[in-house]
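Please see the structure below; I have some questions.
Of the protein chains in this complex, one is absent; all others appear in place.
This part shows chain A:
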Amino acid sequence: MLLIYCPYCEEERSELEFRQAGDAHIARPTNMTEMTDEEFEAFFFLRDNVKGLTYERWRHLNGCGRFFNAARDTVSDKFVTTYKAGLPKPDISTLRPATEATVETYEATESNAK
C-alpha cells in the first residue's frame, strides 16, 4: 500500500484514502461545439499507456476531497511528486527517479536468458 502526499493536506496519507482519476493535463476545450471529430477523439479517447513517468489525476476522496495531480512511475509505482490542480506540469528532467531499474518483466527475463 502506497503513501501519497496530498498537496492540499500537506501530508502523506494511506493510498486507501485516494482514488485515481485518469490522465492529468488534459484541459477540456472551451470550444467544444466547434471541434472536429478528430479533435474530439484526441481529447476524449486517445491516451498514452506510458511505461515510466506518467502524469495523472488523483482525488483525496476520503480526506479533503480535492483533486490534484501526480507524477508517478508506472514501472515502480513510485510517486515522484504531487502538486495542486491547475499548476503546470513539473520539469521531467528533474523528476526522473534516481534509482529503480526495471523490475522483473517477461522481456527482462527473456533478454537475460539470451
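Definition applied: contacts are C-beta pairs under 8 Å (C-beta built on N, C-alpha and C of every residue); 3 or more make two chains touch, one makes a residue touch a chain; residues count from 1.
Keep this in mind: contacts and distances are computed from a predicted model.
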item	value
Name of the absent chain as recorded in UniProt (options "Sarcosine oxidase subunit alpha", "2Fe-2S ferredoxin", "Cytochrome B oxidoreductase" or "Branched-chain amino acid ABC transporter permease")	"Sarcosine oxidase subunit alpha"
Where the unshown chain meets chain A, residue by residue	1-3, 19, 21, 27-28, 30, 32-33, 35, 37, 40, 44, 57, 59, 61, 65-67, 76-78, 85-86, 99-101, 103-104, 106, 109-110, 112-113
